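Worksheet: the structure to be examined is printed underneath.
Here the complex is missing one protein chain, while the rest keep their positions.
Let's look at chain A:
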Amino acid sequence: MAHVVQPLDQPSNYKDSQSRLERSKQQDLLSKSTTLYIGNLSFYTTEEQIYELFTKCASPEDGGGIKRIIMGLDRNTRTPCGFCFVEYYTHAEALASMKYVSGTKLDERIIRCDLDLGYKEGRQFGRGKSGGQVRDEHRQDYDPGRGGWGAQAQVDRRREVEERYADAQDGPGAVASGGGEWKEVETRGTLKRGRSPEDDGDNTRLANRSRIDDPEAERM
């Protein structure tokens, strides 16, 4: 199909500029990615609004669905700073979002989706000097959805937003995994859940991977 038009589900020039991975490795990861970086969100947009829109690209009958949403937070204030990660169970769902959702409106803003290498601890925080995203450091315009200049609009929404992530933590385990594949579990009579061999496999594989130090998500 690429002969006549450029498909919309190709990786764009978005990248995690702090990723230390080689380019071929990055491309390989993107070609299987189940995670999207979502940009240009309003600071007031909630995870449930994001869930509602992105669930339209989910394929639960194929074992898919939204695995988790990681809201991008201002490092200092712990309030949403206009980006998030949406992680699906399957790559096809991420591609569907690129094709059908990227460039449409959510909460009355045109949002942008990009295939992402996958969430790593720490990437939920903005990397701008003042704690938010870099793009908001240099922005000249008045943008009521992204903090404006003291945005009076949406006072109630702002109050909720300010409180919501006050308990956000960093470090390992701060972000939920979203639940894995179905596994045979021994439930009756015991509260302990035996870990299946695959569980361990996943973890060790992650741990063995060369250290990836990419604490923030930002476009070039």
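Just a few scattered comments:
By definition in this document, a contact is a pair of C-beta atoms (placed from the backbone, for glycine too) under 8 Å apart; a residue touches a chain by one contact, two chains touch by 3 or more; residues count from 1.
Assume contacts and distances are computed from a predicted model.
When the listed names "Trafficking protein particle complex subunit", "Nuclear cap-binding protein subunit 1", "Ras-related protein RABC2a-like" or "Large ribosomal subunit protein mL44" are checked against UniProt, the chain not shown comes out as "Nuclear cap-binding protein subunit 1".
Annotation: of A:Glu47, A:Glu121 or A:Asp170, A:Glu47 touches the absent chain (contact as defined above). For chain A, the residues touching the chain absent from view are 1-9, 13, 15, 23, 46-49, 51-53, 56-57, 59-65, 68-71, 96, 99-101, 103-108, 156-157, 164-165, 167, 175-179, 181-185, 187-189, 191-193, 196-198, 201, 220.
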